[in-house]
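Data first, discussion second: the structure below is written as structure tokens.
Missing here: one protein chain of the complex. Every other protein chain is in place.
Then we have chain A:
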Amino acid sequence: MRIFDPHIHMTSRTTDDYEAMHAAGVRAVVEPSFWLGQPRTSPASFRDYFDSLLGWEPFRAAQYGISHHCTIALNPKEANDPRCAPVLDELPRYLVKDNVVAVGEIGYDSMTPAEDTALAAQLQLAADHGLPALVHTPHRDKFAGLRRTLDVVRESALPAERVLVDHLNETTVKEAKDSGCWLGFSVYPDTKMDEERMVAILRAYGPEQVLVNSAADWGKSDPLKTRKVADLMLAEGFGEDDVDRVLWRNPVAFYGLSGRLNLDVTGTEPTHEGNSILRGVPKDPHEPDPASGAPARVPATEA
């Protein structure tokens, strides 16, 4: 079974999680930019975070044979903090990077004027950069939040089929599906969705354009929820093709809209994918490339 977790905050997780995820079948993740629990106080803090999503975290993931991409944005909560909002001006230089496959998470937290401004501006940035958008729907006043989100999307330059609305549930799935957006569901131990309710929604609404994620982060969450949904789908009579569609092909199709999704796990060897010219050792063209197809090596890093 191959699994793509389309929303997981690996920066907050340990290497044990990466190991368990790989064992469960996870081969690709997208890590959306979000808040960190502790509020940030300046754009510099965002820059370090974005750099980590484009540097260290993909390296960590590759050590465990998992492809890592990210989405970049000013999140809705911190859009309200005037100390953080100026990072909006710095997003364009991040949105051109190879590993950035969407603008996100954007959307609403408390539905303030500052959030309106940040959401509209970042939907425009997505359109300008040829990127889809990952839109967080609020946890409080959720249904009203979804409607307002969909209104802003309709008024934006970004077509609905390039938008994923996330954290949906029984109360918001129908309106979201009718909008033409992609449908994201976060499966959590206690809050958001659980496996049984997720399977019921799949039965009622079908697997088309549905993405299931763990949204695992620094809170109580479980990076293996994607696999648990897949297992329950099979137990409840869904076929392997449906599971592959929801847990792999749908996220590949959505983030593939960026044109930047590269699911070959880049090895963590210093020689980039066997590109020996850069090592200075001319390579024998008849020699088989030891790097291609080899599983990622897990170095015993101590430093």
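In this text, a residue touches a chain if its C-beta (ideal position, glycine included) is under 8 Å from a C-beta of that chain, and two chains touch if they have at least 3 such contacts; residues count from 1.
The rule we apply is simple: contacts and distances are computed from a predicted model.
K.L.:
Looking at UniProt, which of "3-isopropylmalate dehydratase small subunit", "Cation:proton antiporter", "Sugar phosphate isomerase/epimerase" or "Menaquinol:cytochrome c reductase cytochrome b subunit" names the chain we cannot see?
P.N.:
"Sugar phosphate isomerase/epimerase"
K.L.:
Can you list where chain A touches the absent chain?
P.N.:
Counting over the whole complex, chain A touches the hidden chain at residues 51, 54-56, 58-59, 92-93, 96-99, 259-260, 262, 264, 266, 268-275, 277-282, 297, 299-303.
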